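With one protein chain held back, the other chains of the complex are shown just where they sit.
Per-chain numbering from 1; labels A and B assigned in written order.
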Amino acid sequence: MKKDKTYKPTIGIEVHVELKTKSKMFCGCPADHFGASANTNTCPVCLGLPGALPVPNVKAIRWTQLIGLALHCKAERESKFDRKHYFYPDLPKGYQISQYDEPLCTDGYLETTEGKVRITRVHLEEDTGKLLHTTLEGEDVTLVDFNRSGVPLVEIVTESDVKTGTQAKEFCERLQRIVRYLAVSDCDMEKGSMRLEANISLGLDLGYKVEVKNLNSFNFVGRAIDYELQRQEKLLAAGKLPRQETRGWSEKQQKTETQRYKETAADYRYFPEPDIPPMRFTSEELAGRRAELPELPDMLESRFLKDFKVEPKYAQVLVSDSRLAEVAEAVFMEGKKHGFAPNALAIIIVNKKINLKNRTPKSLIEILKKQKSEKVQDKAMLNRWITEAISSLPQAVVDYQKGKTQAIEVLIGKVMQLSSGRADAILLKAILHKRLGGKRA
Amino acid sequence: MKLHEVSLQEAITLLRSKRASSVELVNVFLERIKKYNPKLHAFITVRDEQEIIAEATKADQERAKGSDRLLLGIPIVLKDNFLTQGLRTTAASKVLDDYIPQYDATAVSRLKNAGAIILGKTNLDAWGHGSSGEHTEYGITRNPYDYERVTGGSSSGSGAAVASDLCIAATGTDTGGSNRQPASYCNLVGLKPTYGRVSRYGIIAMASTTDSIGHLTKRVWDSAAILSVTAGNDPLDATSSTEPVQQYHERLADKGRVKIGIPKEFFEGLETKLVTKVLQALDVLKARGHRLIEISLPNVKYAYAIYCVTVSSEVSSNLARFDGIRYGFPRQRFQDEAKRRIMIGTHSLSAGYADQYYKRAIAGRTLLIREFEEAFQKVDLIAGPVFPFPPFKHGEREKDPLKMYLSDVLTVPANLTGHPAISVPIGFVDNLPNGLQLIAPHFSETRLFRVSLEVEQELRMYERKPRLKQ
């Protein structure tokens, strides 16, 4: 290997999202398996009993198309399921019903601050059962629970466009936000309804690719990628080619390790699923699906920033949940009628963790109006309280002027205490800034 | 006419007119099973006698109250690849030697709902792999008309059971000829309905795109009646048709004449005596006013090759679930025939070979289907023999698997195209039964029944019963 060769981080991400349909992908068993006793949400189909046949869940198909469309994909007019063959105890039929060459959606993208990540495909498949490893009477065994077998799983595959750990993390966060907006999945890494894998190399032409699994949180993703890029670079610099293999991230050891079990055979012998007729969608149907898309977080965020002039950090919080964003917008509109700036409202909603489920926008604005009228806005009074706060908390002043902008909160708190909460917060902050003269928060 | 010899139609008449009871019927069959099955090996599992008699008693009581469900109190048997809840189902393989299913196949539920009483599960070529009945681990089924010879397969036990009057009728599956072949060799009516006509849910899958769920009966009316019970859309089978179901047994009288296509390719290389019998049967139809038209189906010569690749591929996939973890025994118990088919299929689908074998075969299938569709533009039925040769001796064709497989050449086309087909008895060649095969356009089972009924009425082969040994 040339030592002066510029290595290009080439990372692709594979995401699996468990859909929160009521029933499983190919049978009428409940899809919600969290906490259920082993093998209680099972039937001949998801147990792979002889003679059982799959019938596809139409909602899962529509939701997969929504995910694809939200990612700017093309929703294909023709699609089908295929059988993917391999043997493993958690795969009851000895094959997984998935999609091979005619996935439901293709060719999309997701923008990140570090660049666009292209999405190759979004397809639908069934989940496997769960394995538990234990010892019974001194023998190492594997226990199998098929409650999860057959739950609909959407697979999203990117091109190798990701370049850094931070970009990967951002990609995952944005994807999660979009999927949650669509309300098709909890998309929760801890619950397993969102799973990640990354394919990492330092160049597509180098002839190897390392698959990394066990990425159980977004932070793990970032750290694992950073670690892998370093590990691979060291090997290449030493003239060695990284082995094409599957590795797992160990949070304990803070490194990736070769995985213990053997790679399953790569020859999946795909062929069209004979038990399920193919799918055909008219352009009207697909247009209808596109019309079902809610306003997506990126668009919403953009509007909050540009139209409502909400500060980015508050906009991000409000936009993290589609219902929160919807109500927040209603609050802004209502607030505007009474002279409240949207950003001010955003700050109050976020900082005071206002539960918008319990109040209508109108009622919230009424309360704030009342509070405002009760607020002391007399500058002389405010200045008196500020002087007292400053003299009682000299360290806070010093800290603030040194650049620790958070220190202002301590002073604000003191003024609030002195004024029994009646000081007008916004006016107070403005005056305090001026008087302290340091860096503006 | 002895009680055990009655056809389904006759049994229904007897029961409805109270000239016989269901209890009498089941008792006569249970006795005959004890007497004749040990040599015939028609059954793998016979249900508990007390249970059967209790069901028959209940059926008689129900009838007394006025119920007239079509199959009320009628004793039938099921091929042992139909899942029966609580009743052992083996597919004639020791892999499933102790498997007791947790659910009923839809076809089974429908038969039970129509009042049928299940006497037991019949023998077959394990997993449906075979056309002789020799590939079973539960004793090779003997042809009641000649115990040295095969019954034909894979629905071998069903053929033997009905032909020996051990029951009224038997279900079967036909993936490459498995209902038509034992029907031809055992002097019975064997039906392969249109693919998708009868639900496959709960039937151990052999080849998902060709498995057709049918039955073997003594008479054409019987076959039509049973189809009206089992046919129909099933929400649990995405390949089952939504085509409306007819009361087929009520639509057998018709004066319509049809054009019957005789493909010359179906008669190449066959034993002369067999050809003569088939032509004689066709003359019967001609005499009744139907037209015989010579046609050519050149792609039929590739049918077996296409079948071999596509069916083995699906078999290799459908048998992947048998890993011994959730049911059954481990894969080591698979016998040679199953292993061979699994390997043919796996190889045909494997990387580097899928294009050459699997993909080409399924493209070839399209050409075969087109050819049949074009033929059905010109004719209303296609006719021919069922087997290229009469019932052979046990072990005669075993040595060379390929030779064994080629006995299916006449029956596999209808499985590849999905068309319905029937085998109706037409005569004995050297004292061995023989059938005529008729193939019809999709969902034209009524036409199959009407025309084969004419053959049956004229030739009355059902009158010739086998001489059984104890």
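To be clear about the criterion, a contact is a pair of C-beta atoms (placed from the backbone, for glycine too) under 8 Å apart; a residue touches a chain by one contact, two chains touch by 3 or more.
Heads up, the rule we're going with is that contacts and distances are computed from a predicted model.
Asks: Assuming one chain is omitted from the figure, identify its UniProt name from "ATP-binding cassette domain-containing protein", "Asp/Glu-ADT subunit C", "Spore germination protein" or "Monosaccharide ABC transporter membrane protein (CUT2 family)".
Replies: "Asp/Glu-ADT subunit C"
Asks: With the missing chain put back, one of A:115, A:207, A:278 or A:437 would touch it. Which one?
Replies: Here the residue in touch with the unshown chain is A:278.
Asks: Out of A:113, A:135 or A:283, which residue would touch the omitted chain in the full complex?
Replies: Within the whole complex, the residue contacting the unshown chain is A:135.
Asks: Using the definition of touch stated at the top, determine which of B:29, B:43 or B:103 touches the missing chain.
Replies: Answering carefully, the residue with contact to the hidden chain is B:103.
Asks: List the residues of subunit A that touch the chain left out of this view.
Replies: 21-23, 27-30, 37-45, 47, 55-61, 80, 87-89, 94, 130-136, 139-146, 260-261, 265, 267, 269, 271-272, 274, 276-280
Asks: Which parts of subunit B are in contact with the chain that was left out?
Replies: 99-100, 102-103, 195-196, 209, 235-236, 238-239, 241, 299, 302, 305-306, 308-309, 316, 320, 323-329, 331-332, 334, 339-340, 342-344, 346-347, 350, 356-357, 359-367, 369, 400-402, 405, 416-418
Definition applied: only the chains that are shown with their structure count from here on.
Asks: Can you give the whole-Å distance between the Cα centres of subunit A and subunit B?
Replies: 55
Asks: Considering only the defined contacts, which subunit B positions touch subunit A in the complex?
Replies: Residues of subunit B touching subunit A: 83, 89, 91, 96, 99, 101-103, 105, 200-205, 208-209, 235-239, 313-314, 317, 319-323, 325-327, 346, 349-351, 354, 358.
Asks: Looking at the complex, which residues from subunit A come into contact with subunit B?
Replies: Those residues of subunit A that touch subunit B are 44, 47-56, 83, 85, 87, 89, 92-95, 144, 266-267, 269, 271, 274-277.
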